[in-house]
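Just one protein chain is left out here, and the rest sit where they should.
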Amino acid sequence: MWKFFHHLTSPPHYYRVGATLIPWLAIPGLALIAYGTYAGLFLASEDYQQGDAFRIIYVHVPAAYLSMLAYAFMAFGGGIGLIWRMKLAHAVGAAAAPLGAAFTFLALVTGAIWGRPMWGTWWEWGDPRLTSELILLFLYFGYMALRSSIDDTAKADKASAVLALVGVVNVVIVHYSVEWWSSLHQGQTLFKKGGPGMDADMLYPLLAMIFGFTLLFGALLARRIRTEVLFRERRTRWVRELVLAPEGGK
Amino acid sequence: MTAKLSASELTLIRGETCLFQDLGFALNPGELLLLEGQNGSGKTSLMRSIAGLLSLETGEIFWNDEPVSRQRQEFHGSLVWLAHRTGLKGDLTLVENLRFEGILRPQADVDQGAIFERLEISRLKSLPLRSLSAGQQRRVALARMLLADVPLWLMDEPFTNLDRDGRKLVVQLVEEHLEAGGMCVMAAHQDIDINATINRVAL
Partner (left out) sequence: MTSTNPQQPGIFAGLAAIARRDILLAWKRPGDVLNPLFFFAMVCTLFPLAVGPSAEQLIFSGPGVLWVAALLATLLSLNTLFMSDHEDGSLDQMLVSPQPLPVLALGKTLAHWLISGLPLVLISPLLALTYRMPGDVVGVLMLTLLLGTICLSLLGSIGAALTVGLHTGTALLSLLILPLAMPVLLLGANTVSLAAGNDIYATGIWALGAYAVAALSLAPYATAAALRISSE
């Protein structure tokens, strides 16, 4: 059983499986995003308070959710890599970080665009979610900076895994402390807890977008891990054989 | 495997280079393990691996037939390491340095003064180590080694910076330690003349 698992997570095996995995994630993901975009823009009815401006949630919410999911992947991968010394797990962390940072940035930008008509300003410090998201972006930057400043891959893997694990504890604390802080300053949030529920025609596109984004994230992650694996194993025989193969390494 | 300290199939990869592959050795009380090789051949890395500081690609180091990784504390309580960098604080005096060292590992019940006398450092006791010569600092590091009550000595290039008397003294100290049933792992790039059972590892 353990041996089987070990084989499954061996870099060459992942490299092959990953290739078949990517289209299975990417195609449904893109289809869901296409449906979600169309339905979100044309089928969903206007919000009675926010007008058309609310439609940005179809990008903002999935991006914000993935910014956290990617961090969880990073920390989880790092933890597994540290405990079981599994190389593939570290590659997951390395691959997830830039994706997570990109989604965090997207969530921040869409949040700011949304804030403009809502608050009349691009940035509102009083919003706890945006502030937490900004701190999360800095956590990603720290992770990537640490990784890139250590030359030895094995060492960089372990050091950044420790940082990701410390960070994941911290993300929770950041969330609550920022919420406390904004409650002191009469913070305004875009989503109010216990507010009016969403209509089905607004909700379904959102769900489609969330699932679509997640699948797309999975596809991008799988692809980045493949690249990462190829780079890390560049000295091994299987990569050399792959590259020197007649088809040029498909 | 019945040796006190042994290793098999050690492979260490640092960055892009493989420093050693499928390396093994065995060491018993009273024996000296000599790591031979040129500069950059991986002697220090092997020493650091034995000390448990580097994670090996493959292989395992055994102490009392038990993997070191599973009894780190016990293993570290049985060794003292004379490294290339002495690990002594230049701002502190000899006595202050050694007092701290006493907390780090088990100490032998010996006459400190006699050891200082033998190493010819007793008159330097109250000076900050910074003001001592490199050779004198090495002697302080040797004093730390003698004060520790441990069977295993790890010595990385122990003759560096020492004068002829100092080198002779190191040989004597090692011979005495081995005669008393101790063990020594030594990395050296030159030939040494020690009267003991020597196991060699060529890198």
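Going by the order they are written in, the chains are A and B; count residues from 1 in each one.
Here is the rule we use: contacts are C-beta pairs under 8 Å (C-beta built on N, C-alpha and C of every residue); 3 or more make two chains touch, one makes a residue touch a chain.
Not measured: the values here are computed from a predicted model.
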Contact partner of the left-out chain, one of A:V109, A:L146 or A:I210: A:L146
Listed residues B:G24, B:G40, B:G87 or B:G135, member touching the removed chain: B:G87
Touching the left-out chain: which of B:E60, B:E96 or B:E175? B:E96
Contacts of chain B with the missing chain: which residues? 29, 48, 51-55, 73-74, 76-77, 79, 81, 83-92, 96, 99-108, 128, 149-151, 180-182
Applying the definition given at the start, please give the residues of chain A touching the unseen chain. 82, 135, 138-139, 141-142, 145-146, 149-150, 152, 154-155, 158-159, 162-163, 165-167, 169-170, 173-174, 177-178, 180-181, 184
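We adopt the following convention: only the chains that are shown with their structure count from here on.
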Averaging over Cα atoms per chain, report the distance between chain A and chain B in Å. 48
Under the definition above, what is the set of chain A residues touching chain B in their complex? 85, 151-154, 235
Would you pull the chain B residues touching chain A in the complex into a rising list? 14-16, 55
